[in-house]
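Note that one protein chain of the assembly has been removed; the remaining protein chains are unaltered in position.
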Amino acid sequence: MNDNSDDVLVRIRDLHFSRGNRKIFNGVDLDIRRGKVTAIMGPSGTGKTTLLKLIGGQLKPDQGSIQVDGLEVPKLKLSKLYELRKRIGMLFQSGALLTDINVFDNVAFPIREHTNMPPSMIRDMVLMKLESVGLRNARDMMPSELSGGMARRVALARAMALDPMMILYDEPFTGQDPISMGVIVQLIRLLNDALGLTSIVVSHDVQETATIADDIYVLSEGKVVGHGTPQQLAETDSDWVKQFMQGLPDGPVPFHYLGMQYVDDLLAGTDPERGV
Amino acid sequence: MIGSIRKLGRWGLGAFERLGRAHIFLYYILMGVPPVLLRFSLLVQQMLSVGVLSLLIIVVSGFFVGMVLGLQGYNTLVDFGAEQSLGVVVALSLVRELGPVVAGLLFAGRAGSALTAEIGLMKSTEQLSGMEMMAVDPIKRVIAPRFLAGFISLPILATIFTAVGIVGGYFVGVGLLGVDDGAFWSQMQAKVDFGEDIMNGVIKSIVFGFVVTWIAVFEGYDCVPTSEGVSRATTRTVVHSSLAILGLDFVLTALMFT
Partner (left out) sequence: MHNSKTVEILVGLFVALGIAALFMLAMKVSNLSTFSSEGGYVVTARFENIGGLKVRSPVTVAGVRVGRISDINFDNTTYEAVVSMSIEAGYNTLPTDTSASIFTAGLLGEQYVSLEPGGDEKYLQQGGEVRLTQSAIVLEQVIGQFLYSQAEGGDK
């Protein structure tokens, strides 16, 4: 693999992060290459969303380095961080559309906040972005009138409004019907290639993610446990990755929550906390 | 025993921590106020939802409070043959106390809780986080305009409340109970001082507006981003701002009218 530094847009080294007493990342190394769709996968609760927030500078790591386009994110001043964020689009799980304004104004929001373009130009830009997600004719609807899939597409149009270099997707497939899921899967790939973006997709939907990702990282218990192309991961010999990629109910990740053995628990006959 | 002392200690530490966060938050809000003045449309939009939409409840309550004052005042004063002083009683109690305090309490219930719920909802639906990722500071864009709007609206609402209340007292006293029209107004004018009474009342309402809006936006911004967290925060806004209004009212009264 070509590990030329120009090729890597986001470089994460020895990342440590904990919330309260719980360690979420314990020495994570990641490279996100330019122009590619990189998927970050793992079971629920492994801090995939946290990773996106760390890349966006909304959270600060306890230790380690996060470089985006050569800039060390945790050490950036607020004004520099805001400059960087203008070049990053993020698609939240819920869409995070502003509920008190309509679709058009939502997409226009970042443009209006950051530029002094005349209204006619803003209109052209917004319609262009909405056209690319196929919702140009829904521009007068309020967010509450949209279906989940439509809301996510509007949010995608908004994330692209300022022509970013990178888009972060937080669980883009969760809770979608098969049709809108297919639409979004295709959009991520198409937009990435057409606009020359770099995409990071955080997800636990193995099948969908595998069809569009160039590169997949699998996280578990604060570490990277698997890395490679979808093909490589499918042929992995790691039990853990196999269990995750194929969705087996039992394996290295046990079905039973850890604790006392079942037999011991029954034989003990008492449960002091419940006063039995 | 030790356990309960520890619980008390933990509660105290938590309370102080929140208080500290609230003050840091206030600092950021105040830093965000000048840009709001440059984008006047944001302020106007919030004045509508915070101020104008609270107007109806303020006018209706003001009128009723004034009428009750007229009725009660008359019943007491008439025993001393001093019903001519009804105007003074109604005006002074409204101008000095009831105007700012009752308007403040109503404002906390109507606009304060709505502010908390709105901001809390924006937080729990990741709208605030989304703004941050779009390089838009939610404190400047969302919080500061609402804070400023509340701070400006309450004094206006309290003044309207007082004026409507006096009209209500007039309606009952002069219109229904037959107090002399001239005496009602002239006694009032003789006793109520513009600088001492009316301006002090306005100052009170400015202080209340500041505190209530501060509590409301802080609770919203600081809430646990779940539907339960938002509803708790809304309750806390109403309880805390009501207590703050009543406590501060005593302090301000002691400073102003001694």
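In order of appearance the chains are A and B, and numbering begins at 1 in each one.
Convention: a residue touches a chain if its C-beta (ideal position, glycine included) is under 8 Å from a C-beta of that chain, and two chains touch if they have at least 3 such contacts.
Treat the numbers as computed from the prediction; the structure is a model and nothing was measured.
With respect to the full assembly, the chain omitted from this view is in touch with B.
Within the complete assembly, B:I160 is the residue of B:L26, B:V68, B:I160 or B:L252 that touches the hidden chain.
When the whole complex is considered, the residue among B:Y28, B:F171 or B:W185 that touches the unshown chain is B:W185.
Within the complete assembly, B:L48 is the residue of B:L8, B:M31 or B:L48 that touches the hidden chain.
From the set B:I29, B:L69 or B:V95, the residue in touch with the chain omitted from the display is B:V95, counting the whole complex.
Taking the complete complex into account, residues 41, 44-45, 47-48, 51-52, 55, 80-82, 91, 95, 153, 155-157, 159-160, 162-164, 166, 185, 188-194, 197-198, 202 of chain B touch the chain not shown.
One rule holds in what follows: only the chains that are shown with their structure count from here on.
Across the complex, chain A is touched by residues 121-122, 125-127, 129-130, 132-137, 141 of chain B. Across the complex, chain A meets chain B through its residues 53, 56, 58, 82-83, 85-86, 88-90, 92-94, 96-99, 109-110, 113-114, 158, 162.
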